[in-house]
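Every protein chain but one is kept in place in this view of the complex.
Take a look at chain A:
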Amino acid sequence: MGIQGLAKLIADVAPHAIKETEIKNYFGRKIAIDASMSLYQFLIAVRAEGAQLTDANGETTSHLMGIFYRTIRLLDNGIKPVYVFDGKPPDMKSGELNKRAERREEAQKALDKATEAGDQAEMDKMNRRLVKVTKEHNNEAKELLKLMGVPYIDAASEAEAQCSAMVKAGKVFGVATEDMDALTFGANVLLRHMTFSEARKMPVQEIHYEKVLKGLELERDEFIDLCILMGCDYCDTIRGIGPKRAIELIQKYKSIEKIVDNIDKKKYEVPEDWNYERARELFKEPEITDVETIDLKWTAPDEDGLVKYLCGDKQFNEDRVRSGAQKISKSLKTATQGRLDSFFKVLSSTTTTTGPAKRKVDDKKNGPNNKKAKGGGRKPK
C-alpha cells in the first residue's frame, strides 16, 4: 500500500507541496479515483455498530453504500469522478501480496482468540484487518456505477499507474487516492481524503508532484529511487534505512547503485537478489491501458434501474435512492462554473518570506529567486 512514510517526509521537508483545500473548490474538475482503494475504505469505514452493512442474505453492502453516497457527494460538488479499477497485479507485487495474506492469517488467528475470550474491542479491530476487496465487490461496484451514469475504467494493471497516466495526459485533473505511490508514478496532482465522509470534516490535501520534487531537491529518477528505498510494494528495502536516511543518501549519491557502492555494508544489509531495477522500470513504464482510447462520459442515471438494483435484496431505502438519483440528474443539468485557470496561464509564482527564523529554513530554496527579484528592482529604467 503505497510508499512508507512518504506523506510524512513530504510534509516535513517540502511543506509547500501540500495544500489543504475544501472539496467544493474542485467543481468542474475531472478526477480519477482509485476504486480499489475507496472500496477498501468503504468496507472498513461504512459500518453500523461495528459490523458491515449486509443485505437480506448476509452479503456485504457497505461498499455499495459508500460508492453511491460518496459519488453523489462528489457530483453534488460539481466534480466529475471517474473510477479506475485494478487489473491483474504485476508479478513484482507477489511478495507484497504474500505478506498481506500472511498478515490476514495472523489477524484471523487473533480474531479467533479474541472471540473465544469475548474481547469485543479486539474482535472489532481484527475484523477490520480481515477486510479484503473481492472480485464480487468490484463487479457490484461497476454495476452500480453503470446505473449511476458514472464512467469507470479497468486498468491493465495497477490502478494508481493508470490514474497517473490519465493525469499526465491531461484527461483528468488529479488522482484521488490515499496511496502515495501515485506520485512515484508521476501523477502531477494527488488528492487525499477526497472520498472521506463529510462528517469527518477532513480537508482535501492537494499534493503537487513538481513542488514535491522541488522541495526535496530531486530529479524524477531520483525520486523514484527514494520511494524504492523507503519501501514500495514491489521489492525489499535496505534494513535500517528509514525515510530520513533515505532522503539524505539520495541527495548525496543520486541513485541506488551509488548508494549500494558507498554505504557501510556491515551496518546496512543490502537484500540478496535485490530487484530494485525492475521496480524502477515498473514505476517508469507501468503497464497501462492506452490513455488516448479512453472516452469519459457522464450520463443521466437510470433511476428505476438503481431502485431495482439497490432496493431489492440489497435493502436500500427507496426514497433515498430516488432522491440520490435526482441529485445526479440535477448535477448534470446545471451549467458548470468555469475556472479562471482554464483561460489564463500561470506565468510565475511569488513566495513571500518573512522573518529571519523562517528565512533560514527557506534560504536554500528561495535564495536565487529572491536575489533575482531584488536585482530586477535595481535595474535602471
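FYI, contacts are C-beta pairs under 8 Å (C-beta built on N, C-alpha and C of every residue); 3 or more make two chains touch, one makes a residue touch a chain; residues count from 1.
The definition used in the following text is that contacts and distances are computed from a predicted model.
Student: Suppose you had to identify the omitted chain by its UniProt name; would it be "DNA sliding clamp PCNA", "BAP29/BAP31 transmembrane domain-containing protein", "Elongator complex protein 6" or "DNA-directed RNA polymerase III subunit"?
Tutor: So, among "DNA sliding clamp PCNA", "BAP29/BAP31 transmembrane domain-containing protein", "Elongator complex protein 6" or "DNA-directed RNA polymerase III subunit", the name matching the hidden chain's UniProt entry is "DNA sliding clamp PCNA".
Student: Among A:8, A:24 or A:132, choose the residue that contacts the chain missing from this document, as touch is defined above.
Tutor: A:24
Student: Given the contact definition stated above, which residue among A:57, A:293 or A:337 touches the chain not shown here?
Tutor: Reading the full complex, the residue touching the unseen chain is A:337.
Student: Considering the whole complex rather than only what is displayed, give the residues of chain A touching the chain that is not shown.
Tutor: 16, 21-22, 24-25, 27, 296-299, 332, 335-356, 358, 373-374, 376-378, 381
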